[in-house]
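Shown here: the complex without one of its protein chains, the others still in place.
Order of writing sets the labels: A and B. Residues in every chain begin at 1.
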Amino acid sequence: MSASAVIFYVLASIAVLSAAMVIWSRYPVHSALYLVTTFLSVAGIYVLFEAEFVAAVQVLVYAGGIMVLFLFVILLVNLKDTLGPRVRLHATFSSLIGTAVVGLILYVYSQGRVPGSPGAAPMLREGGNLQAIGTSLYREYLLPFEIASVLLLVAMIGTIILARQKT
Amino acid sequence: MDPVLERVIVEAAVKIALVFFVVLTTVAYMTWVERRVSAWIQDRRGPNRVGPFGLLQPLADGIKFLFKEEITPPHVYRPVYLLAPILILVPALLTISVVPFGPALRLFGRDVPLRVADVDNGVLIILAFASMGVYGIALAGWSSNNKYSLMGGLRSSAQLISYELAMGLAIVGILMSAGSLRLSDVVARQAEHGWNVLWQLPGFVVFLTAAFAETNRLPFDLPEAETELVAGYHTEYSGMRFSMFYMAEYANMVTASCLAATLYLGGYHVPGLQRLGLPQNAAAIVQLLAFGIKVAFFLFVYVWVRWTIPRFRYDQLMNLGWKVLLPVALVHIVWVAFIVLMGWA
Partner (left out) sequence: MVEYAPILIFLGVAALFPAATLVIAWAVRPSRYNKTKSEAYECGVPPSGDARARYPIRFYVIAVLFVVFDVETIFLFPWAVKYRALGLFGFAEMVVFLGILVIGFAYAWRKGALEWA
């Protein structure tokens, strides 16, 4: 096994294990910390696949941004007994969706359409993958990029309206 | 093992050991500098008993921290409480790994660049590591289970994320001119076309202000504003764990100074050095020293500002971040874009 394969399997097992711990741990803070661990190890896997820009974005947006949001909720709200019937309903739905997604992934994998070993997809390597992303994002995928800003706008306005509702 | 990888690892290990030594020494001596400069500004003497000019003071402080009793209050949430100082210190130290300290030295027949890692996404990596610093602070505040700590942790996290934005947006101007996220490219660009500070002054001011807020330094040290929050998120910490918050703060100051020097003051570039025609190694050492002087300048500014500008109120701080720095940074981006488009820079 090459060094990168070893690193891949270490990172992948950390990611999967801590993802499992996100679900298993009883305290929201532990779940949050495990989720950060998952994000970071996935970022490491991205680096391994030469997708360095995506790795940095993963850390910056998911671990540094969205998780801070989760953390704030944990910090701001005293989550002691929240396992009400509504949460159970949510849990049922999400486990159904989760099972479906896992099934889909396994199906695609069994069809042999996904490369099974690390070290694949160095296509972004030419001239640094940031350059490649810049070119395709701002030339070919111009419309999705501009629509992304509308999405962000909706998120911003939505939060403000939700936050104002009860004050 | 792959010989290329082995060479990379050996070279990296030596460099990492050196960088660690230098950073930790700087951090230790920064406490001495801070106290001496503060004393000088306030017309006092400052620490001058331990060794000549009090130079052994940091050593004495370190030993004292090591031997201090550590009290873990019974009301804290232990696992997170014990982990938080480490979560603060690690990203603070890690950011220095992509900073270029100088050009390459010629050693043992090959060029050894004076930096730990020179990666494509240097700027992004720094921002990514810096964004990890918020966890330690928020969790330290939360796990202490104390109103001051929680309030301090919350305030601090909100402050960090607010100023992170301003900092990220200010840096975009640099990237437009350098056309790369690699820090050595940023330096090379400035060596050719003049330092960024000369034509990106608004960005520089935004960056520097955000750097002060990111490091929780006066005038933005609200999370630990002792008059209202005792000591903020580290109220309940003592002994070595307490000192880790301080090490992280000073390490962050060092990194922020390195970044300010690299992004705006030309990094290790010395104007007119090429004309002297020095041999490679001599030139590299001069540039390394120049970088050190630039970093030292920013570190001095940190202390200087501390005794010049009084602390902001929290609402003023958030107003400054969101209503002044953010709009200024956005306008600055459009302005730099316009200049670059016109081909003036």
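In this section, a residue touches a chain if its C-beta (ideal position, glycine included) is under 8 Å from a C-beta of that chain, and two chains touch if they have at least 3 such contacts.
Since this is a predicted model, take the numbers as computed values, not measurements.
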{"item": "Contacting the left-out chain in the complete assembly, out of B:S149, B:T215 or B:T262", "value": "B:S149"}
{"item": "Hidden partner interface residues of chain B, rising order", "value": "4-5, 8-9, 12-13, 15-16, 20, 24, 65-75, 85-86, 89-90, 93-94, 97-98, 116-120, 123-125, 142, 144-151, 154, 157-158, 161-162, 164-165, 168-169, 172-173, 175-176, 179-181, 230, 235, 239-241, 244, 314-315, 318-319, 322-323, 326, 330, 333-334, 337-338, 340-341"}
{"item": "Where the missing chain touches chain A, by residue", "value": "4, 47-48, 50, 52-53, 57, 60-61, 64-66, 68-69, 72-73, 75-78, 130-131, 133-135, 137-139, 142, 145-146, 148-150, 152-153, 155-157, 159-160, 163-164, 167"}
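Definition applied: only the chains that are shown with their structure count from here on.
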{"item": "Euclidean distance of C-alpha centroids - chain A vs chain B, Å", "value": "28"}
{"item": "For the chain B and chain A complex, residues of the former touching the latter", "value": "1-2, 5, 77, 79-80, 83, 119-121, 124-125, 127-129, 131-132, 134-135, 138-139, 141-143, 150, 153-154, 157, 161, 164, 180-181"}
{"item": "Chain B partner contacts - residues on chain A that touch it in the complex", "value": "3, 29-30, 33, 36, 52-53, 55-57, 59-60, 63-65, 67-68, 71-72, 74-76, 128-130"}
